[in-house]
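As you look at this complex, bear in mind that one protein chain is not there, while each of the others sits in place.
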Amino acid sequence: MPVNQNNEEFRPVIVAFCCNWCSYAGADLAGSSRLSYPADVKIIRVPCSCRVNPMFILRAFEKGADGVILCGCHPGDCHYSTGNYYARRRMTLLFSMLDFIGVENGRTRVEWVSAAEGVKFSETMNSFVAKIRSLGKNVRLGDLRCKN
Amino acid sequence: MQELITRAKALLESGEVQRVLGWKQGEHIYDPEPAFFDSAEALKDFVYNGFCGANLSKYMIEAAKLEGKTLVFLKPCDSYSFVQLMKEHRVDREKAHIIGVGCKGKLSVNKIDADGILDIQGAGYPDCADTLTVDTLYGQTTVSYKDAMLERCHVCKGKEHMVCDEQIGESADTADSDRFAQVAAIEAMSPEEKFAFFQSELSKCIRCNACRNVCPACSCRKCVFDSTKFDSTQKANTTSFEEKMFHIIRAFHVAGRCTDCGECSRVCPQGIPLHLFNRKFIKDINSLYGEYQAGVDAQAKAPLTSFTQEDAEPSIVAEGGLTHA
Partner (left out) sequence: MQKIGVFVCHCGSNIAATVDVKKVAKMALKEPGVCHAEDYPYMCSEAGQSRIAAAIAEKGLTGIVVCSCSPRMHEATFRKAAERCGLNPYMVEIANLREHCSWIHKDMEEATEKAVILMRAAVAKVHLNTPLQAGESAVTKRALVIGGGIAGIQTAIDIADAGYKVDIVEKTPSIGGRMSQLDKTFPTLDCSACILTPKMVEAAAHENITIHTYSEVEKVSGFVGNFTVDIRKKARMVDMTKCTGCGVCQEKCPSRKTANEFNRGLNTRSAIYTPFAQAIPNVPVIDTESCIKFKTGKCGVCAAVCQAGAIDYKQQDEIITETYGAIVVATGFDTIKLDKYGEYAYGQSKDVITSLELERIMNAAGPTKGHLERLSDGKAPKEIVFIQCVGSRCSDDRGKPYCSKICCMYTAKHAMLIRDKYPDVNVTVFYIDVRTPGKNFDEFYRRAVEDYGVNYVKGQVGKVAPQPDGSLLVQGVDLLDNKQILKKADMVVLATAIEPNPDARKIATMLTASIDTNNFLTEAHPKLRPVESPTAGVFLSGVCQGPKDIPETVAQAGAAAVKVIGLLAKDKLKTNPCTAQADELLCNGCSTCANVCPYGAITYEVRLVNDHGIREERRVASVNSALCQGCGACTVACPSGAMDLQGFSNRQIIAEVDAICR
């Protein structure tokens, strides 16, 4: 993927899982409001944040993603009432485990973005991309079993 | 041990149980293995000693499919697994006659620093010695019972059986360490140190699946890592998903269900401290969502299938809120 070999500019691969009802709509609003964020972010639409399996996140890292962000409805506003509450617990534990094994904890993030928060969506993506750029390429998860 | 055999014979002969699930002598003194005994006669191979660490609860999944009742011997820590499996409808309480068997700490041959072991004295039950005498090809050596105990016995959950029909034998207090001290020590490391530690440990993994096969919580009919449903079966491929993620996902899948029985670490042929993954989740769950011990109450709501509106945000991890908690 577009990692510049001579390291002039690091272009991270970032996967954003967005729930259909709030965050995907928030991303749409960011688009129609022309609120820009880096093209490094690619959005995958899921019905709800609770649809995101930790395996998807690890898979993304394994395949070369440098950051993964999960966006869902604000707690209390889930279209399915409770989905984001489950997602919140799952992701907290997963992130904690990644931190425990020494993966930089800024590579994963959860943000609650409502359908009306185009500005927040754009700001979130800008700050997340900046964070991932500062962390550089993700190597740790890939190297977890490759002792040099 | 004789008391167990006598009781098992009586139950078999009365027809109350159709078979007995216990341990039988292995090739060496230190490797007894789980076994079903169909007759009083077969019980001649039955053993119960300090090396019977194997948790028999998982075998009760298969026993539930058989005709009639199965007599099973469960140590206090094994009984947690049985309750958890009851909660998950995997075992049939009605088809189990459970003898809660006493435990004075289980031993690990890996902790006995000796080659060419021929025999070990003092590992019997109920009579065990404070010091084990180890006969080897190269002479005799000794090791204290306590030093030869499995890690899990040093953080023993207690002498109480969570489920049983009758109890035989006394248990000993073996806990002498803080259950979460190892996890906390790793948490205190820098990210680089943590990574170096786990990279070094996980690099040893040969993906023999022993941890998965022994784990009472890892009891799926078909593991996701063997299933085509996730595009995660790439056994031949060294850079595959599962090679790197197996232990993280395995721990995640048993989070909130793992009773911390320690079997994963006991059976790992490479000596990877796999229980650290599970215990990290348990520690986080306790500090985030309230104390929860899987296998105590079959009716309790599991931490990952419940929530509160005030739960911590995942950002607590980046903010360092879970370290040393």
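In order of appearance the chains are A and B, and numbering begins at 1 in each one.
Here is the rule we go by: a contact is a pair of C-beta atoms (placed from the backbone, for glycine too) under 8 Å apart; a residue touches a chain by one contact, two chains touch by 3 or more.
Computed from a prediction, not measured in an experiment: that's the story for all the values here.
Listed by residue number, the positions of subunit B touching the unshown chain are 65, 88-90, 219-224, 227, 229-231, 253-254, 301-302, 304-306.
For subunit A, the residues touching the absent chain in the complete assembly are 1-2, 13, 15, 20-22, 24-25, 27-28, 30-32, 34-37, 39, 42-48, 50-56, 59-60, 63-65, 73, 76-83, 86, 90, 114-117, 122.
Throughout what follows, only the chains that are shown with their structure count from here on.
Subunit A and subunit B have centres, each the mean of its CA atoms, that are 35 Å apart.
Partner subunit A is touched in their complex by these residues of subunit B: 183, 186-187, 189, 191-200, 202-203, 205, 224, 230, 232, 241, 243-245, 248-249, 251-252, 255, 277, 280-281, 284-285, 288-289, 303-305, 307-309, 311-318, 322.
Residue ranges of subunit A in contact with subunit B, taken from their complex: 54-55, 58-59, 62, 75-76, 82, 85-86, 88-106, 108-110, 140-147.
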